[in-house]
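One chain of protein is taken out of this complex; the other chains stay put.
Note that the chains are named A, B, C and D in the order they appear, and that numbering of residues resets to 1 at the start of each chain.
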Amino acid sequence: MTERVKEILSWYSSDNPGTLTNLARLLNHGRLAGTGRLVILPVDQGFEHGPARSFGPNPPAYDPRYHFELAIEAGCNAYAAPLGFLEAGAREYAGEIPLILKLNDHDVLYDEADPNQALTASVADALRLGCVAIGFTIYPGSAHRLEMYSQIRACAEEAKRHGLAVVIWSYPRGSGLSQQGQTAIDVVGYAAHIAAQLGAHIIKVKLPTAYIEQEAARKVYEAQKIPIETLADRVRHVVDCAFKGRRIVIFSGGAFETEEKLLEEIRAIREGGGFGSIIGRNSFQRPKPEAVRLLHKIMDIYAS
Amino acid sequence: MTERVKEILSWYSSDNPGTLTNLARLLNHGRLAGTGRLVILPVDQGFEHGPARSFGPNPPAYDPRYHFELAIEAGCNAYAAPLGFLEAGAREYAGEIPLILKLNDHDVLYDEADPNQALTASVADALRLGCVAIGFTIYPGSAHRLEMYSQIRACAEEAKRHGLAVVIWSYPRGSGLSQQGQTAIDVVGYAAHIAAQLGAHIIKVKLPTAYIEQEAARKVYEAQKIPIETLADRVRHVVDCAFKGRRIVIFSGGAFETEEKLLEEIRAIREGGGFGSIIGRNSFQRPKPEAVRLLHKIMDIYAS
Amino acid sequence: MTERVKEILSWYSSDNPGTLTNLARLLNHGRLAGTGRLVILPVDQGFEHGPARSFGPNPPAYDPRYHFELAIEAGCNAYAAPLGFLEAGAREYAGEIPLILKLNDHDVLYDEADPNQALTASVADALRLGCVAIGFTIYPGSAHRLEMYSQIRACAEEAKRHGLAVVIWSYPRGSGLSQQGQTAIDVVGYAAHIAAQLGAHIIKVKLPTAYIEQEAARKVYEAQKIPIETLADRVRHVVDCAFKGRRIVIFSGGAFETEEKLLEEIRAIREGGGFGSIIGRNSFQRPKPEAVRLLHKIMDIYAS
Amino acid sequence: MTERVKEILSWYSSDNPGTLTNLARLLNHGRLAGTGRLVILPVDQGFEHGPARSFGPNPPAYDPRYHFELAIEAGCNAYAAPLGFLEAGAREYAGEIPLILKLNDHDVLYDEADPNQALTASVADALRLGCVAIGFTIYPGSAHRLEMYSQIRACAEEAKRHGLAVVIWSYPRGSGLSQQGQTAIDVVGYAAHIAAQLGAHIIKVKLPTAYIEQEAARKVYEAQKIPIETLADRVRHVVDCAFKGRRIVIFSGGAFETEEKLLEEIRAIREGGGFGSIIGRNSFQRPKPEAVRLLHKIMDIYAS
Partner (left out) sequence: MTERVKEILSWYSSDNPGTLTNLARLLNHGRLAGTGRLVILPVDQGFEHGPARSFGPNPPAYDPRYHFELAIEAGCNAYAAPLGFLEAGAREYAGEIPLILKLNDHDVLYDEADPNQALTASVADALRLGCVAIGFTIYPGSAHRLEMYSQIRACAEEAKRHGLAVVIWSYPRGSGLSQQGQTAIDVVGYAAHIAAQLGAHIIKVKLPTAYIEQEAARKVYEAQKIPIETLADRVRHVVDCAFKGRRIVIFSGGAFETEEKLLEEIRAIREGGGFGSIIGRNSFQRPKPEAVRLLHKIMDIYAS
């Protein structure tokens, strides 16, 4: 157990040894083991965007085994997916990679201004599949947000009692926010804080822009001169918003443009004190060797 | 136990022996036993469309015993029906045909843009009636879809714990979709994927057309040149969408035109790697000898 | 045990001996004992229409004991009522008449296009009051119908597990139907079928007219030349819709005009293979001797 | 035990000895003990109308102990109040006065056409506070009425199982009724009947006017010449509506005008066969000696 991992675990001192053990498993697995940084492979896009849009560009990815193998070969810290995808490989790859079961999901066959998520798996499912954590998405900014907060609360309580860790995907969305506001720095920071207050061990947010959505927040950012100009600044601020760095915050990339731009973002996350990345489409939508190469580059930045 | 059935069971490795036993019962019953192909008789149309529309064309079919006998005589893999129909014969025909209890149903006496289903039976009912599986309908595209996903999640968890298999009827429908979109290839593939992610062992969808409903999907189908021209192409794509063939996907026919057209469809399902058919109105709405003859023809295609 | 009762019980072969015992109690009580026909006294009109409208014409009927006595003196098969009315006499008349506890009710002090019912009693109440069955109303055609189906499903499962029989009042009503459609032959047949699929042992519908509400149904009625001209034809068709006569279907009268017209209807029910009648306002809104005389006339027709 | 109390208890023969014991405690306490008449002090107006409007006219009444003492000194049969008020004195005055815990409440800080009530206490609370009964308000005529009926059903079942009595405040209100209709004779009679059917032991309604709200009811009142001209007539009719006098019905006063008018109303209740009064604002909004004097006058009328 490295000093850094010990330090990180110390932030979760109210949790039982079971949950700490599972958090340690996440932190001590793969190429970034022991560094306190994480790269997680998430594959819920088949549910969230549709299978052809997700896997059409790299057809082997239709096979659920593909993602287990990608995560293992790339040396990710963990693999996160909905119930069906995990059921389709949990026994074959048992013990080879920490698993995170997404407990809720959403599809885009019905278009709504205020999105919600369906419960699609349970803590009992996570336990029977050997997972280390549950994953849960909330949409701050949606009319249905309070319902999602209440659901994750109940799931998180049950998960912690059973020694699992809790990962919250906090994605601002809904009629309470402008399109631009979904990645505004004030909104992303707020979203990270809400997830932390809801009891998340690991928080996943999008990389924020320098835009500020809320007037009441703008005044404080300006008055206090909170630095938000560079991406690293903004990452640092979001990490501050999550209990001043005492909760693990990881980031998903913005829209993919070029590999160099992606790696630039990774460097900014690292520089800003972010704990790592969750890399979905940028990994499984390209041939596996190519994906492994890219993931290793990303991990190398974090490990450096 | 044939190699093919063993192979199919291997895809469900996270399930307990009880569920695998029931899946094996389904796969090893009737004229297609051991082939890995299935023809299932479903009779929920009395509830879904009304009794006269369903059974008027062949009045003996008003009698619940008729369908047990039809399924047995034709050598179907299983018979699926709502609570009342199964209660009315489960003891008389105990052990003669695997049963699937439909847990939810819908009627057409109230017309709504966004349909939902009522829970009409339970996992406990399925167990007391000696069923091998539960059946459940979801309507991706409906404003109520998240509620249905959450319900099947809960029912499926309970069913699997008790050693039952799970069959999901995934029927895109509702205000999120155009009429044509309900059978669009992207939508049907998406619907099959959602059912797979929700943990279904067997997925039932409609035969898709070459129409594409979602703009975001169209780009991928065109860019990746996903073949969708022939019906066999489309069946193959839908099977890919269900974990690249590692989930059993079966199809209901399009509108009946001629027997030859129906058999043409069966050949396309077979050619595209589909696992079989669910044949309702095309079987019970004609005289039993005629129905048995047609079902045998269908099974012969699958067995060939 | 008469052959006819044995035959009827044989249709419910999935039920446990407890439930069959209670069904037998219903069938073997009163002047029609053993005939396989039933006349049941229902008194929920106080709740459904108000006490003055219900009991004003015959004031002794305000007293809950009155109805127990009427049902006993007339030799009815059973007495059905809401919680309060049964609590008010279940001990005094214990063992004298089979009781059916209505589990849900509705009042007319709030007028709505899509009616619903409130749960007003439980299976546990039915057991403590010594009832043989629960009664439940559904409104096919109402926007709330799926909720009612789900409720009766849960109540019926619990009732059957505890050895009670299940009676469903299936009353098409709501914005999905025209006024005339509430008693249309296709709609009443559909309503009877839904109740049967929901697991009812006894189904109560209104006498249907020859009107057809649904276009899709009309085509079948015409194509198949389903006879619906005489009332007996229509009764026969509704009985067919309820599992081809393998579920007990009873009828409530149309609007009362003359005694002769009422008896004419009874003869048609009998001729069409209906299992009996549920006679509420036509019995308790007249002096008791008069009611007993009329009920005996009705029973005589059924017994003939 | 007086003959009259024995007689009243005999109407509740389906209840267990625990509930009958608590009913007997209510009937055998205070100055009207044994008479079969009741005067109950209810103090939920602080919640329902606000504390200043309720207690401002007599400031000692802000203190929860005041009402216990008032009920005890006046010799009321019972004291009814929400959770907070009972918690604030149940130990100090344990055993000195039968208590009724109001399980639901409503405030007027949000104005709505269709009022509902919040559950604010439980049967378990009633038991731990030593109460003899639960109290529950329903609003027939409100769009939310079915929800309230279902709630009291569940609470009443639990209460009766634990040996408590059930008191229902049945207050017609909501968009289904005109303002005048809330106290219309047909509506009040209907409301009393609904409460009786829901299983209430004691029913509390407002004094009705001679107005008739529902056209369908008017026809019966006129055809049957139901006497509703005098207040005593109307009380008698409401008592008839509650199982022809076999349920305890008590009345709250109309708007206070003069003491003589109030006493006139009490005489009419007595003459019409009403079982007593629930006197809130007319008792606690005046100095205690004055209130005790008035309550004694009222009790004297009932005892005469």
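Operating definition for what follows: contacts are C-beta pairs under 8 Å (C-beta built on N, C-alpha and C of every residue); 3 or more make two chains touch, one makes a residue touch a chain.
In this text, all values refer to a predicted model and were calculated from it rather than measured experimentally.
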| item | value |
| --- | --- |
| Touching residue (missing chain; options D:46, D:245 or D:280) | D:46 |
| Candidate in contact with the missing chain, chosen from D:87, D:158 or D:264 | D:87 |
| Among D:30, D:64 or D:199, residue touching the chain not depicted | D:64 |
| Which residue of A:150, A:180 or A:230 touches the chain not shown here | A:150 |
| Positions on subunit D contacted by the hidden chain, ascending | 46-47, 49-53, 56-57, 59-60, 62-64, 82-88, 90-92, 105-112, 116-122, 124-125, 128-129 |
| Touching residues on subunit A - with respect to the absent chain | 11-15, 140-143, 145-147, 149-150, 153-154, 157, 172, 174-177, 186-187, 189-194, 196-200, 214, 216-217, 220-221, 223-224, 226, 237, 240-241, 243-244, 246-247 |
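The rule is short, and it goes like this: only the chains that are shown with their structure count from here on.
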| item | value |
| --- | --- |
| Proportion of interface numbers common to subunit B and subunit C (over half same, under half different) | different |
| Centre-of-Cα separation between subunit D and subunit A, whole angstrom | 57 |
| Subunit B-subunit C separation of Cα centroids, rounded to whole Å | 35 |
| Residue list for subunit A, restricted to those that touch at least two other chains | none |
